[in-house]
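Input: a single structure, listed below in structure tokens.
Complex shown without one protein chain; remaining protein chains in place.
Letters A and B mark the chains as written, and numbering starts fresh at 1 in each.
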Amino acid sequence: MVKLANRHLVSIDDLSNGEIEALFSLADEMSDSMGRQSDLCRGKIMASLFFEPSTRTKLSFEAGMLRLGGSVISAADIGASSLAKGESIADMAKVVGSYADIIVIRHPWEGAARVVAQYAGIPVINAGDGSHEHPTQTLCDLYTIRKKRQTIRGLRIALWGDLKRGRTVHSLIYALARFGATILLCPGPGLELPEHVLSRLSTDYRGELKRCRDLNQALETGPFAVDAIYRTPSSPHQLAMLPDISMRVELNAGVDALYVTRIQKERQTHTTKEKDLNRAYPVVDKKLLRGKGFKKTLVMHPLPRVDELACEVDADPRSMYFKQAAYGVPVRMALIALMLGAREISVSGDNDHFTTKPVYHVYERDPGIKCPNTDCVSNQETEIRYIKPKFKIVSRMPLTLRCIYCDHELHPQYVASSEWHQGKVANKKYHSANSRFARSIRPENLIVFASEGEAQAQQFKPSSNVRQ
Amino acid sequence: MVKLANRHLVSIDDLSNGEIEALFSLADEMSDSMGRQSDLCRGKIMASLFFEPSTRTKLSFEAGMLRLGGSVISAADIGASSLAKGESIADMAKVVGSYADIIVIRHPWEGAARVVAQYAGIPVINAGDGSHEHPTQTLCDLYTIRKKRQTIRGLRIALWGDLKRGRTVHSLIYALARFGATILLCPGPGLELPEHVLSRLSTDYRGELKRCRDLNQALETGPFAVDAIYRTPSSPHQLAMLPDISMRVELNAGVDALYVTRIQKERQTHTTKEKDLNRAYPVVDKKLLRGKGFKKTLVMHPLPRVDELACEVDADPRSMYFKQAAYGVPVRMALIALMLGAREISVSGDNDHFTTKPVYHVYERDPGIKCPNTDCVSNQETEIRYIKPKFKIVSRMPLTLRCIYCDHELHPQYVASSEWHQGKVANKKYHSANSRFARSIRPENLIVFASEGEAQAQQFKPSSNVRQ
Partner (left out) sequence: MVKLANRHLVSIDDLSNGEIEALFSLADEMSDSMGRQSDLCRGKIMASLFFEPSTRTKLSFEAGMLRLGGSVISAADIGASSLAKGESIADMAKVVGSYADIIVIRHPWEGAARVVAQYAGIPVINAGDGSHEHPTQTLCDLYTIRKKRQTIRGLRIALWGDLKRGRTVHSLIYALARFGATILLCPGPGLELPEHVLSRLSTDYRGELKRCRDLNQALETGPFAVDAIYRTPSSPHQLAMLPDISMRVELNAGVDALYVTRIQKERQTHTTKEKDLNRAYPVVDKKLLRGKGFKKTLVMHPLPRVDELACEVDADPRSMYFKQAAYGVPVRMALIALMLGAREISVSGDNDHFTTKPVYHVYERDPGIKCPNTDCVSNQETEIRYIKPKFKIVSRMPLTLRCIYCDHELHPQYVASSEWHQGKVANKKYHSANSRFARSIRPENLIVFASEGEAQAQQFKPSSNVRQ
């Protein structure tokens, strides 16, 4: 019996596989009783804080809360109010946390929901933070696949379109990896999955990623261009073994679900180059779906769509996107009820690959280094007053630090140890991060520098392994 | 016993006279129990979707739903959200239709509410679609008149101001015609009722319209300038007989209600000419109401007002406009309760002129013709992906097609028949729409061309009656 009460959902990784499956059982129950007014959350208030425009996510959260008998306070124009006055989101979180019982937040800054969760004092749900994550959309996506295919394990799921800026895709890909799917990545040109997402697939979920530029050309001339394939290991701790030959088998076996996404124009920099790319962006239509690999393919889309998915597909029994949207209410009802402690769920642990979630040392030394992502909450003028940059040390070779707010990674070139045995300044040396010495520094003693200049500013001198 | 459950209210013509009167009985009941919290719509959710700013309509719908024990999800800034992402309103309708139990929508495109009704899967109420219709305002207007005068039949009602762009006026005029009122049209200069509205008065309600330019000059020098008079026939199927002499009688008999409207500045093109017209726009004030025709006149206004109706009239017992607004809550409560199936109403058919509603053949042939109204939903970039233009053939002489979305009319000049007996291309001829041959084509065989060029592009050749 695991309770979700007083926890947060900022990343899809905040829920274990078992918890997600238990949540889905409760969503089934919510679905069945949709016609009757529930009193499960009577007396509870949800604060719906949308710093970015939203129709479906906001309305489905609010509809869910109301159907549970709770009520909603909302601040849809919030971007124009406190923010304009220069308030930090931490202050906003503390105040709203004293008014409401649960917060749902959408914000353009990556990591914003994590900050709100740290300060609100009540459960917080991330309804989208910049290009980072959108975990409740992923719950709806997984629920839809499960309804149709019973399991996600072993399915071949193709992600199509804007994999670069689509936060729904980022949350989904982590979940698919954890549930054991094989993922075919089919980005539009220039819209490939960000490196930090690819990297996390290997470091955290231990699957194997094959890039198509390593494969033969034939793969790229199929029904749609595959950029990379990710295969989950069949058991935890074991790297997936994915020889080239089996990849062709994967592709020939057809696609279980095709997850189409919209070009995120609102996050786009308007260069001529990108406009050209838009024209090259492929359209999913009847013709494409007549391909032999798509016979039983679930056609999915987080919506809203523009031109990338033709209306003529709507009537096709394979089209799932309006179901995905409709499931938004029962899935979010289940989530809200659990996080408010109005219901508890029994979790069976045996299906939970993610119980092997890696534990990383957190780097938070002063004077700190900065997250390289300019959209990260830790780099915003109103937030740097109180946010201390923090990073997980996810790899030592090459040295890789992952921002705890936005998951972007950085690779510092120079390090030192806080243990200089005689305590003499003369012993303060910095080392190349790739050197044998650097790798031997224990995580708790590690000092990281953004540049040699910074190392020297802190009175460190280069060791012999620097610039070798 | 007629149920309104699972129906839509897009045009005032979606309700019969009998249904409107039964709804008013229920509104009386709602009015009487306003102080007590109702549970009639407990567990039901209204989606309040306002793509245009609104205070009173939005708030009165939401207050009505809350007083019925239901709840509300709203997207007042919706113009800034999905639309900005390029989503079609059909998609939006399908998704919101899966969250809520009833939709109230205001949208700047004419016909938008009809599209939402087609796709939502739940009852839809039009809260104003561009300059097209605003049927719930009309219900409040009729309810106000009925409260004061018991019947609408035979009343002389003057419509004053912006008859061109005022959607409230368009819905009202249809209802007044159906309930048997005599309508005096008093537009501001350049703000005359659109031709398609005038045309519908004749084709659908079979009354007689007299333009004042056909009457003698004296009529225009009365208390306010009458542009035209419409008289409903005393029984269905009978054209109203309205000799000039009786028009003077009508005017001398006084006005039962004066319906004042605001210049719709937000829909105005800012030409110097229109600015001049604004200055000529007459003001309804105490002085005007001292005129002998106005002794018992109900002074009405859909609000908001600007300068066209002086504040000094507010205290006058003839002023009805704040009552109209206040009736918005009980009238909308009755409507919502009926459309959600929470109540049923018994309809007596004997008062229902509109049971004789004409049935027109629908033209929807490919490649289609386009609606001439640039504000019509069928002409919008995001909507043409799936909307097929459709037209009612409301007259053959002259050939008149009415857009099923926005009611604008077009008069194609060239037609053909889909029956060319020998099936030879040589027999594909197009005809002048006014020719004897054209009129003999059966509606189901009719092919309509926007131009001769289009006819020829479809491989038709001119028949002998073309350009005669």
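Basically, contacts are C-beta pairs under 8 Å (C-beta built on N, C-alpha and C of every residue); 3 or more make two chains touch, one makes a residue touch a chain.
This one's a predicted model, so the numbers in the text were calculated from it and none came from an experiment.
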Residue, one of A:73, A:253 or A:457, that touches the chain absent here:
A:73
Thinking of the whole complex, not just what is shown, which of B:6, B:37 or B:374 touches the missing chain?
B:37
Answer key for A:100, A:125 or A:336 versus the chain not shown reads A:100
From the list B:17, B:60, B:168 or B:182, pick the residue that touches the absent chain.
B:60
Quickly run down the residues of chain A that touch the omitted chain.
42-43, 45, 47, 71, 73, 75-78, 80-82, 84-88, 90-92, 94-96, 98-100, 385-386
Residue-wise, where is chain B in contact with the chain that is not depicted?
35-37, 53-56, 58-60, 62-63, 66-67, 71-72, 76-77, 262, 265-266, 303-307, 310-311, 322, 325-326, 328-329
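Throughout what follows, only the chains that are shown with their structure count from here on.
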Please state the rotation angle, between 0 and 180 degrees and to the nearest 5, that superposes the Cα atoms of chain A on chain B.
120
Measure off the straight-line distance from the CA centroid of chain A to the CA centroid of chain B, and report it in whole Å.
48
